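Excluded from the complex is one protein chain; the other protein chains are retained at their positions.
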Amino acid sequence: MSNSWYEKTALEIRDAVRAKKVSALEVTDSCLKRIEEVDGKLLAFIDVWADAARKQAQAVDAKIAAGKDPGPLAGVPIGVKDVLCTKEGTTTCCSKILKGYRSPFDATVIERLAEAGAVFPGKLNMDEFAMGSSTENSSIQRTRNPWNLDCVPGGSSGGSAAAVAGHECAVALGSDTGGSIRQPAACCGCVGIKPTYGRVSRYGLVAFASSLDQIGPFTKDVTDCALVMNTIFGRDPKDSTSADIPVPDFTKALTPAVKGLRLGLPKEYYTDALGAEMRDKIQAAIKVLESLGAEIVEVSLPHTDYAIATYYIICTAEASANLARFDGVRYGYRAPGVANVDEMYRKTKSEAYGHEVRRRIMLGTYVLSSGYYDAYYLKAQKVRSLIRRDFMDAFKQCDVIVTPTSPTPAFKIGEKTADPLEMYLSDIYTISVNLAGIPGLSMPCGLTASGLPAGLQIMAKPFDEETLLRVAYTYEQKRGFEMGMPAALRG
Amino acid sequence: MAKITKADVEYVAGLAQLTLDEATKERLVGEMGDILGYMDKLNELDTTGIEPTMHVLEMTNVFREDEVTPSLPRDAALMNAPKTDGEYFLVPRILDTE
Partner (left out) sequence: MKYEAVIGMEVHVELNTQSKVFCGCSTKFDAPANTNVCPICLGMPGVLPVINKRAVELSVAVGIALNCTISRWSKMDRKNYFYPDLAKNYQISQYDLPLCANGCLEIQVNGSTKRIGITRAHLEEDTARNTHTIGGGDSGVDFNRCGVPLLEIVTEPDIRSAEEAYAYLTSLKQILRYLDVSDCNMEEGSLRAEANISIRPVGSKEFGSKTEVKNVASFSGVQKAIDFEIARQQQVIEGGGQVVQETRGWDADKGITFSQRAKESAHDYRYFPEPDLVPLVVDEAWEAQIAATLPELPRARKARFVSQYQLSEYDSGVLTAERPMADYYETTVQCGVPAKPAANWIMGDLQALLTEHKLEIGACKVTPENLASMIALIEDGTISGKIAKDLLPELFATGKSAKALVEEKGLVQISDTSELEAVAREIIASNPGPVADFRGGKEKALGFLVGQMMKATKGKANPQMANDIIRKELAKTE
């Protein structure tokens, strides 16, 4: 048993650590050993903080020895997407432009998790500046899907999803601007939530698109998700957009009771674009909930077709400003041998950004530029209102909305990088959630014939994560299968 | 639809302070043209009278009080700088234009 602490859930770990059945150090060592064993295949971690993690674990153990409360996540190893600022190690967003950058502060979520007794084994791979759906845009490495090493783990938080699915850490943090938590969670067969906008402080999250970004956890099950939400949710005076809304104890929402709950199925999501196999998986999941007394309601989100255009205008516009600061003046890469400031900016940015980032900066700059603002940016902001209104209308008829997370399972590495528009279109089921600011969770609903996980997405009203968790928990309890060890890591 | 010309790409690259080689410019003319063409889909919608969503949260007036909090020690402020003299961030000479 002692060797397989890495396989345990966060709840199991913290209960055992608090009950002194195992030390936090033993758990950490188990996790570090696991990383050593499998990360050569997965390439999820870009930096492993063995010494720091052991010290953090020892501090938890010392607290317990001294009879103090070690916190609700005592000894739980939590991997960190490289988009979050940490004093430990570097914070690079997997971009050359931030290579070697050391943050002078910890993100608010890191502070809160550390306070709760978490241990941080290291930083996880991602698409450069969280721009991508496959983690192939990382300047560092290409993370593999634990279910099939030839496949992508999804993105942009691919490292986080692969690390949790591969049992390298019990929990990982990711960020979700248009599906960057939910889509990789679906691809790798773990649970991932994008909280309501404003639930989690963005302080210390390197911004991609400020009005859409949220931090959320990847976990092995719904219970762990609730556990982490308890710690990271809540108002932060450092983030003006963090909502001053009370945080309930989410573990109390974990009751298998969906009787009378109305599950909305948006007709615009169940079209021919959804593969037959994926549709079957989702329908089977819905059947499970229906058999437990949930009511099925067809709802309409009439502006679904406009979501991708809206999303890519808003996110690129915001990104074009957010990424302007990487200029080689105060930190990060500076191109050598430049004669003046303009040349410094130009050479630095051109040499250090990957093509996806460059393209999005170009698009974002264009849609804000003189003469195009009204036609693109302002128009998109207005359509965003329509999309948001669609959801509010739908939630008059249902309590949660249930959809696939992604139209297809994980694809092969290198398969889709050629056509950016095609890649953008695959975000169809996740991006509306960010535009509307509502919470969305993805959880596994089985394996496809090719042995890849399928993801079920549940959306709820703003700030109603409790109902969302209740539905997810009920399904998890009653779905009748365990995901188990991913195929590529068995034996 | 040819949404974007090479001159547009060059103008936008200038605003964004990017230097692009000829191949990349050509590539972006195509890619941006496709994507912006797709975005024109929004013109199908009549948005007369619709307020833009700047924030999904209906929050206003989030303030801090006017209190001084500790600044960074100077070496921590300069720690990541590509070039400093221990006091200033150094950059290649700034031409006197904005």
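Here are some notes:
Letters are used for the chains, namely A and B, taken in the order the chains are written, and counting of residues starts over at 1 for each.
The rule is simple: contacts are C-beta pairs under 8 Å (C-beta built on N, C-alpha and C of every residue); 3 or more make two chains touch, one makes a residue touch a chain.
Keep in mind the model is a prediction, meaning the values are calculated, not measured.
Within the complete assembly, A:Y101 is the residue of A:F45, A:Y101, A:Y311 or A:F411 that touches the hidden chain. Here one chain is not drawn; of A:E318, A:E356, A:D427 or A:D464, the residue touching it is A:E318.
Looking at A:T241, A:S300 or A:S350, the residue that reaches the missing chain in the full complex is A:T241. Subunit A residues in contact with the hidden partner, per the touch definition given at the top, are 84-85, 91, 93, 98, 101, 103-105, 107, 202-207, 209-211, 237-241, 317-318, 320-321, 324-327, 329-331, 341-342, 345, 365, 368-370, 373, 377. On the side of subunit B, the interface with the absent chain consists of residues 11, 14-15, 17, 54-55, 57, 59-72, 74, 77-78, 83, 85, 87-94, 96-98, using the contact rule stated above.
Here is the rule we go by: only the chains that are shown with their structure count from here on.
Put simply, the C-alpha centre of subunit A and that of subunit B have 24 angstrom between them.
In the complex of the two chains, the subunit A residues touching subunit B come out as 100-102, 104, 197-198, 211, 237, 240-241, 243-244, 303, 305-306, 308-310, 312-313, 320, 324, 327-334, 338-347, 349-350, 353, 355, 358-359, 361-363, 365-367, 369, 375-376, 378-386, 388, 420-421, 424, 436-437, 462.
Subunit B meets subunit A in the complex at residues 4, 8-9, 11-13, 15-20, 24, 28, 31-32, 34-36, 38-45, 47, 50-57, 59, 62, 64, 72, 76-77, 79-83, 89, 91-95.
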